[in-house]
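Omission of a single protein chain aside, the complex is shown with its protein chains in their original locations.
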Amino acid sequence: MLNRWLKLAVVVFAFALIAAACGNDDDDTPAAPEPTAAPTEAPAPEPEATEAPAPAEEEAPAEMTVPDNPDNGVTSDSIRVGWMGDLTGPTASSQSFNSHGSEAYFECANRDGGALGRMFDYLPEDDQFNADNAAINFTKLTEDDKVIALVGLGGSHISTQLQPDIETLNLPVIGPPQTIDIQLEGDQYFNNLAHYGDQADLAAGHIGATVGGIENAVVMGISLEVPSGTEFAAYVEQSVIKGGGTYVNTLYVAPGATEVTAQMVELQSAIDDQGVNYVTLHGSPGAGLVVMQGMADVGITDVPIIGIHGIAANSIWTEGPPEVSDETFGIHSFLTANNDIEASAMMEECASLAGYDGEHLNLNFAHGFLNGYVFHQAVERAAETGELSRESLTEALKGSFDTMGITCPIDWSAFPYHSQCGAAFSLDAASGGMLAANPFAFYADSFDGEYGIEIG
Amino acid sequence: MLLAFGNFTADPSVNLQLLIGGLALGAIYAVVALGFVLVYKSTDVLNLAHGEFLMLGAYFALTFLISENLNFFLGVFVLLLVMLVFGLVVHYGIMRRMVGQGFFAIVLITLGIATIIRALLLIFYGPTERARLDLLPQGSFEVGGATVRHVDLVIFGVVALCVLLFFLFFKYTRLGLHMRAVADDIEAAAAMGIDPDKVYAMTWAAAMVMAGVGGLLFGHVTGAIDRSIEAIGLRAFPAAVVGGLTSLGGSIVGGLVVGVIEQFANGHLGTKWREPVAFSVMFVVLLVRPTGLWGRKDLERV
Amino acid sequence: MSGGGLDLRIQDLTVVYGGVTALDNVNITVPSGGFVSVLGANGAGKTTLVRSITSLLYLHKGRVRRGSIVLGGESILGKKSPDIVSAGVAQVPEGRKLFPNLTVKENLLCGAASRSDVSGIDESLEQTLELFSQLRPLLSQTAGLLSGGEQQMVAVGRALMSQPTLLICDELSLGLAPKIVHRLFELLTEINETRGTSILVIEQNASLALQHANDAYVLELGRVLMEGSATELKGNPMVQELYLGGGGEAHTSYAAIERPSRSRPLEHGQRPPVTES
Amino acid sequence: MSDPILSFDDLTVQFGGVRACDSISGSVERGSLFALIGPNGAGKTTLVNAVSGVYKPLPGAKVQFHPNGEPIKDLLSYRPYQIARLGVARTFQNLGLFMGENVLTNLLLGRYIHEHTRLIEGGLFTRRAVKRELAARAAIERVVDLLDLGAFKREPVGDLPYGVQKRVEFGRVLAMEPELLMLDEPMAGMSVDEKQDMIRYIYSAQDELDMTVFLIEHDMGVVMSIADHVMVLDFGQKIAEGTPAAMQQDERVIAAYLGTEVEV
Partner (left out) sequence: MTATENPAAQQADQTYRPSTLQRFLPFVVAAVVPFILGATTDDLNFWWKAAITIAILALVARLAWKWTPRGELTHREDMRLWRTPSDRSWAALTMFGLLVLPFILASDFTPPMDFPWATWFAVVNLVLIFAMGAAAFNLLVGYSGQISLAHVAFLALGSIVGGIVGVQWSGGNMWLALPAAALAGAVVGAISGLPALRLKHLYLLLATFGFHFVMMLVWREYLQEYFGFVGIRFKGVNSPRIASWLHWLPGIDPDENGEFIITGQFRWYWVLMPITVLSILFMVNVIRTREGRAFAAVRDRDVSASLLGINVARSKLMAFALSSAVVAMSGVLASFYIGSRGEDSFNVQTVLNYAIIIVVGGFSSIQGAIFGSAFFWFLPEWFKWAREELWFVRDIEFLSDYPSEIDLAIKGFLVVIILMFKPDGLAGMWRDFKNWLSRSLARRNP
């Protein structure tokens, strides 16, 4: 009986030996980086000066190389960059466009030769808005794929949960889909979306411009009943009151609610009693539609709405009741391809190249697209230091970047690194895309950098 | 402010509006509860996938009535036909093999079905939300300062009609009689030459048609058609239980009662109280009368 | 009414539930127009026999491992129960198994589930009500509220509604007063004689069954212990002792069992204190 | 010298409109073998259910249990589990066994009231818990020996033949070491040999373990041979009571129980 076991052990050993022999061949490749030639001094093109549609490809000089850094996602033929977010969960209807935007950009860039002689390896990971999935995806992206940076980073609770790790890993995060206070504590987040506090200020500014001075405004907030909804409502209240307007109350809508009769009753009586003349809206496009349909049902069609960036989705206007949506605005910091911007043609082309025809008219798509473009620029700028790593990329990100007009000029040279522009958007019926009510400059005053509300 | 209460108001028109909103919501709950009751009554299955079935109905309605732009009646016919076939598929493909399995296993297999439906809808319709349907009469009128939508009245009518039809069907048709017999005692029914398999298949088909009707109706009142509308399945549980899981008429009463209670909780206590209050009502009914207000009571002997 | 019942031949039937054998090599024949009774105590496998014939084993996770069941020359093993009912087998299940929430009339109509001739069903209903005239005023009563005897009548009537050629009665006498049972058995005999329906009665009450049947089988622990004509079995001392309440000599065998001598001391465990509630 | 261990008085149990037991009175002598007979549906099991606390009888009933050396207990004021702890154990007509568990586990459940391991102790598997478990198993071993169940100890009960299952259930109530053993048709479905064995087991319980036996049985032969005292029920009513010999002669018993046989 023992003999059989002995035989088995021998076989196993033999197998292991053979496997080991084979394994040796494989394992030799990722050896220590050879001391490559010192990085060429040939400067990368000045980002600001780069011509719009194809930022690097004309110049992309063959001699401009950086050593491989497999631990930071830079291999001999690829640069790995990750995206985390919700592709099939409850917020997929906005976040998936963001991923599509980045993917479209990288498809285009790879078609045009990539960067530094390498192709972008874009790795989107779906967390279904679930913290446990996000933990796994983060591990995969940072420890297995060893990405050099993240473009996009799921919901706010996921930002919260990953913040210590992102800091430890020195991992730059470009363009998370929302700016929350916790991101402003870290040195790794490069937001190109305005902070909730700024968005609330912007909303107040827009309201003021509409009703003839903020002091005439009587505002009612409607928020999704999640922490960020409370947060946005608190900012709006702060902004409106600071300007001398009246903030009546915040109505909450449960996530997944399909009708809002009770909220509308309260809104109606507030309109009747207190003369509410503006509504601010927080939530996903789905929740926004529910509120708008509810307003249409009870006939509140003459009170304009302004919502946060989640509301600035095409479906709000294409699917919502026209009598309400024609007075609805959504705040966002990006311009879509139908606006007269440099990147218009490129966004459209890249979208169809990646198989996402028509999505170039979506603001979240533009956001993702810009994330990719900024990453591309930063990579090339970081390469100038002779080393492409998370650290050098982080340093490279602390500067200003070309935006091809998709958003206002980015300047992350001073902390905090977040966008200082935004506008109120609505649908342009002619093109099917989003159009800003006023240029970014119109709202520039709203960006006062005041935020951080303590509650409790 | 641990438990922040909303502002109480004594304004009668507000309460009237809440009542009307509650009844409108309750009518939808009744449609869903009717689907639960149909399946539970004859097959003893708690169908956790009913919300998904309803969602399927709503999306199919989008396809047939909006995208394909079929004539309303033709479109509805096609919709219900597709749902009926789908019901047969669910029975013959899956549920048939589950006869005799444990209660929880059967509950969970419906969960598996729900997951599959969700995935398929995501694949074929994508995550973007759609506008509500607008094929039934739109518009509204005022009663004592409160708005009543025409659609709500249509829904009331359709729900009442469905219950009446089911009642007549169960009372006066042979198949209905056989379904009731199977619900009472499957073994005796089988011994009498009633094919339980066929009856179950018909039940699933009927429930699915009901979900199709429900999806069509719900598609007219929900704010947006997206994947979150499947939650209506869970939210209608209290309605089904309060009415009694075995009573068709009970599902209407349960639906209306729960709808109104929810709406008042929403209006007077705040939206976060909605589900806790609804489920608490259900809980109290369960403790006081475990078979619901109209459910039948089975004598248990040792 | 259909003339002449079909004959039923059960050969080498072995039925198992999970790992437990409930019937073991059972051979039973019901001749055309015959009246056969199967006797047996609780757990002897009587109900399993009925379930095997009517193909309802699957509801109890049982299956036929071996053997054949042939009705009128055609195998009915593996057919679905509605087909078996259509083939002419009707049963009065153990414990009546009425549909308690249905009315008497609805219960009776359920018995005709396998038929499609509407006028024929009405006719059968009329005939059944003639047979059980007590049921006529109760037609719209909910079946669950009837007395035991009435319920059993509904059950028999329900079985007759399918115009069976073979009627199986499982524990007809259970919980009924002897007078009613007697009346029911007389009805069965009448049906057997006038309609020619073959009848298979499964009974614990041996005296009754043996009195009315022509042939009988004794089932014990899933096996056929004895078989023969009813009169033969009635005279069998073992049957007398087992089922007819004594009188035979075998009776003393229990009295002769020795009481064991008191060999071991008692060790009662400590019981937990119980407080009155 | 009357020393009843159990007496019940005016016991009525009603289901819907049906009186399954109609004001039945009687008493069981300590140490005796009391048999309850009657046709199917006569209310025998209902009576046992009422005594063991499963069914609540109508008010006015009185059920008294007199454990050895303790004051008389009014069983109606106890819950079923408390009645079991007082020393009344019963078997079920249709087997109250846990079919998925093996014989050992089923028997060990019979020791539940004698073991005192708490949840935490059990979870931590403390020395004391192990000791108690071993003690319980030793007690089980005695029952296993007595009932010759050694060969089946680790078999799931559901896979065993009916006769053995009946024996396991009997073993389980023996393991409870009750003073009053209520057996609901323990011999149903058994062959003559098995019945003889079962009677020996009942004798053992009675004589060696000092239990009083309350037996429901269908087989007249058994009852007439072994019972000390017989009560006959029919349609929920007591129709006769006395020694087996007297019952065999009683006209009412013959009429009701052996019903049709007489009429012919």
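Letters A, B, C and D mark the chains as written, and numbering starts fresh at 1 in each.
The rule we apply is simple: a contact is a pair of C-beta atoms (placed from the backbone, for glycine too) under 8 Å apart; a residue touches a chain by one contact, two chains touch by 3 or more.
Keep in mind the model is a prediction, meaning the values are calculated, not measured.
Hidden chain, full complex: it touches shown chains A, B, D. Among B:Tyr59, B:Phe86 or B:Phe237, the one in contact with the hidden chain is B:Phe237. Among A:Asp112, A:Asp181 or A:Glu387, only A:Asp181 touches the chain left out of the display.
In the complete complex, the hidden chain is touched by one of B:Pro12, B:Pro137 or B:Pro276, namely B:Pro276. Mapped onto subunit B, contacts with the missing chain fall at residues 1-4, 40, 46, 48, 94, 97-98, 101-105, 107-109, 111-120, 122-123, 231, 234, 237-238, 241, 245, 272-273, 275-276, 279-280, 282-283, 286-287, 290, 302.
By the touch rule set out above, subunit D reaches the unshown chain at residues 52-54, 79-81, 83-85, 89-90, 92, 96-101, 104-105, 108-110, 112-113, 115, 117-119, 121-125, 129-130, 132-134, 136-139, 141-142, 150, 172, 176.
Of the residues in subunit A, those that touch the hidden partner chain are 1, 5, 8-9, 12-13, 16-17, 19-21, 23-24, 26-27, 30, 87-88, 126, 128-132, 135-136, 138-140, 143-145, 155-157, 160-165, 168, 180-182, 225-228, 230-231, 454-456.
As a convention for this text, only the chains that are shown with their structure count from here on.
Here the chain at the heart of the structure, going by C-alpha means, is B. Looking at C-D and B-C side by side, the one with more C-beta contacts is C-D. Here the spacing of subunit A and subunit C, counted between their Cα centres, is 74 Å.
Each chain gets one centre point, the mean of its Cα atoms, and the points for subunit B and subunit D are 49 Å apart. For subunit C, the set of residues touching two or more other chains is empty.
Not a single residue in subunit B touches at least two other chains.
Contacts from subunit B toward subunit C in the complex involve residues 99-100, 174, 177-178, 180-181, 184-195, 197-198, 296.
Across the interface of their complex, subunit D is touched by residues 18-21, 41-44, 145, 148, 171, 173-178, 181-182, 204-205, 207-208, 211, 220-221, 241-242, 244-246, 250-255, 257, 259-260, 262-264, 266, 268-272, 274-277 of subunit C. Here subunit B touches subunit A in the complex through residues 6-7, 9, 11, 14, 17-18, 20-22, 24-25, 122, 127-132, 140, 147, 149, 218, 221-224, 226-229, 231-232, 263, 266-267, 270-272, 274-275, going by the rule given at the top.
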